[in-house]
Every structure is written in C-alpha cells, then in structure tokens.
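One structure is given below, represented as structure tokens, and several questions about it will come after.
Left out: one protein chain. Kept in place: all the others.
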Amino acid sequence: MSSARDRLLARAAREIVPGMVVNLGIGLPTQVLAHVPAGIAACLHTENGMAGIGPALPPSQADRNLIDAGGAYVSTLPGSAFFDSVTSFAMVRAGRIDLTMLGAFEVAANGDLANWKIPGKFSPGMGGGIELAQKARRVVVISTHTDRAGNPKLKSACTLPLTAAGCVARIFTDMAVVDVGPRGFELVELAEGRSLAEVADATGAPLHVPDHPIATF
Amino acid sequence: MSSARDRLLARAAREIVPGMVVNLGIGLPTQVLAHVPAGIAACLHTENGMAGIGPALPPSQADRNLIDAGGAYVSTLPGSAFFDSVTSFAMVRAGRIDLTMLGAFEVAANGDLANWKIPGKFSPGMGGGIELAQKARRVVVISTHTDRAGNPKLKSACTLPLTAAGCVARIFTDMAVVDVGPRGFELVELAEGRSLAEVADATGAPLHVPDHPIATF
Amino acid sequence: MKLPDKTTPMAQAIATIKDGDTVMIGGFGVPGTPMTLIHALVAHGARGLTVIKNDANEPGMGVDHLLQSGQVRRLITTHLGLNANAMALMNAGQIEVEFNAQGILAERIRAGGAGIGAVLSDVGIGTELEHGKQVVQLDGRPHLVQTALRADVALLHADCADGFGNLTYRATARNFNPVMAMAAQRVVVETETLVALGQIAPDAVHTPGVFVDCVVPLETLTKEYAVVER
Partner (left out) sequence: MKLPDKTTPMAQAIATIKDGDTVMIGGFGVPGTPMTLIHALVAHGARGLTVIKNDANEPGMGVDHLLQSGQVRRLITTHLGLNANAMALMNAGQIEVEFNAQGILAERIRAGGAGIGAVLSDVGIGTELEHGKQVVQLDGRPHLVQTALRADVALLHADCADGFGNLTYRATARNFNPVMAMAAQRVVVETETLVALGQIAPDAVHTPGVFVDCVVPLETLTKEYAVVER
C-alpha cells in the first residue's frame, strides 16, 4: 500500500490547519510529519518534551539528545522549546493540544478507541496514549482499515481494553476517511480506486453514506 | 535594644551550620542575613523563588527584579538559582529546608506557633508562613521576649489562630534562648545582663532551668 | 512549518475580558507584576472581577489601581500586609478576600494548569485553613482537598518573549508567572523585549509558547517597575 499510504498520510496532514498545536502518536501518525505543508504556521508537540518539531534526521545528522516519543531523531525550528514530562502532559490535560493523531487496534461506532493492549498477546503499556485520547481537543485515528488478517478495525463496539471512551472524531485509513457522528460511522471520502461497496464490506458496523457525491483522496 | 538585638541576631545566626538550606522569615529573621559567618557553606532560600541569597543591597545598587520575600533587595552568590513559586514551595513541603527562622505573636509551651492573624485587628494573610512552620525540618523563632505592652509572647497555650501546631523547636529572644522540650520551655542561654528571675518573670509558662551553669550570649 | 505569531496590540489582547471574569495576575511584589496590563484593565473597565494574585502590591502600585477603581469583587491571595488600602477595603467588606497558604495557592493554580482536579495536602491541618474544605484520608491521615483554580484570563510579565510566546523571566520576577501561564483560557503577556523566533534557545525557555495566546511588547517601562525607595 506504499502509494496508498502516502496519499493517506498526505490527506491526514491536511487536517492540520494554521495555528494548531498537534501531537502525532507513535506509528503511522508520526509519518505524517513528512507530509505537513512546508509553509504552514503550526506547532507539533511530542510528549517526551518538545514543541515545534522540525524535520526528521537520519542517524548521521542526528543529535543524540533529540528524539520524538517514538525514538526517531528529529530537529528544531526557530522558536522550538524543550520542557520536562510534567509540563508536556500539563499541555495535554489542560487542553492546549488542538489535535492528536493516534494509531488504533479498534475504533467503535460511538468513538471508543482501543490501541494499547491485547490481553494475553501484547501489553507494552499505554505510554501517553490514554491522556492524549481523553484530553486532546480533537482526536483522529490513522490506521489501516483492516488488520493483517483482513478483519475490520472499525467495529460496532470495541472488544479490547479501552484507551478512552467516545474520543475519536475522524478516522483516516488506506480505504476511506470516516467520521464518527451521531449515527455512527459516516463516510466522508474514498481512497482513489476504492469502491463504496468494498469499504462498507471492510467496515464492521453500518457505514452511513451521504446523499451527495463522495470525494476521493 | 539595638546592641541586644545585634547579639540576638548573631546568636541566631550561629544556628546555621555548614550544609544547611535555611529560610529566613519576614521581620527580625531576615536581619540574620547580615550576621551569618562569611565563609560558611550554606544556602539561604527565599520563598519568592531563589536559593543562594547573597548580601542585601541598598536601592542605589539594587536589581529591580531581585528581592527577598520581605521585599528587600538582595544579591546572588556563585551558584545561586532562580525558580518559580511552585518549585519554591515544593522544596519547603518535601523537606529540603533544613531550618526556618520565623517571627511570632505567640509560642506555646507545646511548640504551637501563632504568627499570622490577630482577629479583628490585623489579618494580612499567612503568606508562606504556614507551610514553612509545618514543613521545614527545624523551626526556630526569633522574637522579642514580650510584646510592646510587656506581655509574654511565650505562653502556656496560644490564644491566637495557629500557624502550625507543635512546630517550634527553639526560641531566640532579646532575653534568652529557650528550647521547647518534652516538659515545655527549657532555658538554654541567657542574654548578657539578664537574670534568670527576670526571664522567668517575662515568660508566660513555667521555664525549666537546667542544673548546669547557664551560658550567656 | 513555522510557528504561529501571537503578537497582539494591548487593547485587543484584553478586549475579551468581561464583567465577572476571573483574572490571574503574576508577580510577587514589584518583580513580575504586569503593571502596564493592569492599567489597561483599569481603562477597559470590566467590573465584578475575581482576581487571583499572590499579594496586593503596595498603595498606588500594581493591582492596587484595580482595587481602588472598584472593579474587584473578590481577591484570592496569600498576603496583603504591604497594602493598607487593600486591608481597609477588606475590613470594610468592599472586597471579599480568600487567603490561601502561598504554596497551596501555587499548587491550586498549577492543578488548573495541569488539568488536575485537585491536590490532597496536609498543609493547614489543625488551622483555620481547614474551614469549608473537603477532607480525604490517605493512609489514615487527613488531607484537605485543594481544588484546582483556573481563570478566564491571565495577565503576565516577561523579560523576553518571541512571537510564538516562548517566555523568559528575570530573577525573582518569575514567581507566579509560569504557573498562571498554564491555568487560563487566554494568556496575555506583556514583555520588556520581543525577539525573533529562534533567539531564545530551546533549552532556555521558561514558559513554552504553547501556553501563551497574546504577546504584547511594552513600549516603555513606567516608574512602577523601578526599584522601590523605602
């Protein structure tokens, strides 16, 4: 899904509008960094203690003391600031993060998110995910539409331990952009080359389709 | 009591031993600063956000941004640090202040301290006094032995609203050094020229006298 | 990407303040008190304010102007001892005063700024500070529930700011400014110096710009900022 992934990341990057403070979660979300429009006036936050993330750097150019929360080497911009973990999460909990983009194991039609624990299989810990999901002003998910076995990640209800209840506003996948609305999942856009039927089939809960034409990305 | 006061302040200053972090309260205590032995390795803390207070400065040499908690202009030493009010009181409450010297309206024989409010007459607020009295590792009082009307400040029980209960370990006055011990007030030293009877008479609760000779200061 | 610019004209920065708002004001004595923003708030005229400030400055200085103009209904503070005007207003019942232990006031503001509901502290157990406070036992020992404080607006004073709102403070002018910068819906900062983005080293920032909404460069420093001759 390499070029589909690039289109997904570029589409998700357009969610960032001028003036925002944005936190990118570990995994697909941090890859959005490379797709953010160059001139935009926005601030990327990483919970290990930095606001104003600049471009990622290869190891040969890296500063050993400057990583993002996923361990990737990043750089500063004019106006960047470093701070400790307490201050970093004060920003999160007090509502100074306008948007966070997170990965997901499951998203439910009511906006519940599960992304930190698969009991008996994978329990790495929640890191900063619970606070970001619960406290950022807007939470969107970036994920594949289905898991590796082809099962839907968008479900009528989560089966895994929750990260936060009712937190997800929008989901960006390799197949579609889907909003979580009052009626549940609502199709917003289709990935280029994907049919409505194909997406509905890969979604584990009813997918409401607007009666106007669907844009593609 | 000018020279008596100088002797009092100099005696109180000897309470500061190498390695200590010390907070000097507003009033007589801040005047101890001028009497601290020059070469001693100790750190003075002021709750408005500084550790490592240097000598007081006259207005002509003052930095408008550098005051102590009483509003006096002070200076830095090599190794001084500035910090915010939250950090300053974290030091106090977490036990990093080895000694605080406070003023008093009343001290009781059980170590209770009242120094912030005379109901109906004078209610300026407690400032940082309650936390210093309750949380510093050692609390001593520097005060006149009696109030302006000649009434004892050392009493069997406080009549004014408490600053903190059972906190005072030692009292330095213009007449004596008095410890708060298991039996109540215990005479430690006499001010030069003061008689035991005179001090006992000016003290509003029994003053226990050791059976060894009493030193003077 | 570049960081957004938040420099704002003085009048616009405080225009959102409404009657009845809660306003945090930085400073401990003269250092760190936003003297110019306070005068602007007097000129703006919003009334019935709740002001949260460590102290009431001295007569004729700083927040005293706002007390004398009758705009303050309630003052949450720690010490008024240097302002006889403020004590007279309090004693006459013209302003309501809530005293807090100084470090507890700082913690309550910090709790608001950190998205924490309250802190549990044993400070003031056995004193008047217990009055009206919820008590929770921790390990069998009583603790007071010290609830978070937040404000509609914080008015702060910085030594140096960049356009994104990264701030540095000088000496003991830091005091309550960093914590109030975390705890208000709208954070307005007057600054002695405005520098270009990148002129404050990322490791030297005291308050990250993420917390700040409006940066107001000062044109002059009035006499109120000067050394006080006593």
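A, B and C are the chain letters, set down in written order, and residue numbers restart from 1 in every chain.
We take it that a residue touches a chain if its C-beta (ideal position, glycine included) is under 8 Å from a C-beta of that chain, and two chains touch if they have at least 3 such contacts.
Being a predicted model, the structure only gives us computed values, none of them experimental.
Novice: Taking the full complex into account, find the residue in B:51, B:69 or B:180 that is in contact with the omitted chain.
Specialist: Candidates B:51, B:69 or B:180; residue touching the omitted chain: B:51.
Novice: Can you tell me which of A:43, A:66 or A:199 touches the chain that was removed from the display?
Specialist: A:66
Novice: Pick out which of C:84, C:138, C:196 or C:221 touches the chain that's been left out of the picture.
Specialist: In the full complex, the listed residue that touches the missing chain is C:138.
Novice: Which residue, A:10, A:41 or A:165, contacts the hidden chain when the whole complex is considered?
Specialist: Answering carefully, the residue with contact to the hidden chain is A:165.
Novice: Among B:21, B:69, B:104 or B:167, single out the residue that touches the unshown chain.
Specialist: Spelled out, the listed residue whose C-beta touches the missing chain is B:21.
Novice: Which one touches the absent chain: B:11, B:117, B:135 or B:155?
Specialist: B:135
Novice: Pick out the residues on subunit B that sit against the missing chain.
Specialist: Touching the chain left out of view, subunit B contributes residues 18-19, 21, 36-45, 50-52, 54, 76-83, 86-87, 89-96, 135.
Novice: Applying the definition given at the start, please give the residues of subunit A touching the unseen chain.
Specialist: Here the touching residues of subunit A are 46-50, 59, 62-69, 71, 73, 82-86, 88-90, 92-93, 117, 123-131, 134-135, 161-165.
Novice: By the contact criterion defined above, which parts of subunit C meet the unshown chain? Give residue numbers in ascending order.
Specialist: Missing-chain contacts on subunit C: residues 107, 111, 114-122, 136, 138, 141, 143, 145, 147, 168-171, 202-204, 206.
Note that only the chains that are shown with their structure count from here on.
Novice: State the chain with the largest centre-to-centre distance from subunit A, centres being mean CA positions.
Specialist: The chain farthest from subunit A, judged by C-alpha centres, is B.
Novice: Could you tell me the distance, in whole angstrom, between the mean C-alpha positions of subunit B and subunit C?
Specialist: 29
Novice: Hey, how far is the Cα centre of subunit A from the one of subunit C, in Å?
Specialist: 36
Novice: For subunit A versus subunit B, what separation do you get between their C-alpha means, in angstrom?
Specialist: Whole-Å distance between the two chain centres: 57.
Novice: Would you please write down the residue numbers of subunit C that are in contact with two or more other chains?
Specialist: As it turns out, subunit C has no residue touching two or more other chains.
Novice: Hey, what residues on subunit A touch two or more of the other chains?
Specialist: Expected reply: no residues.
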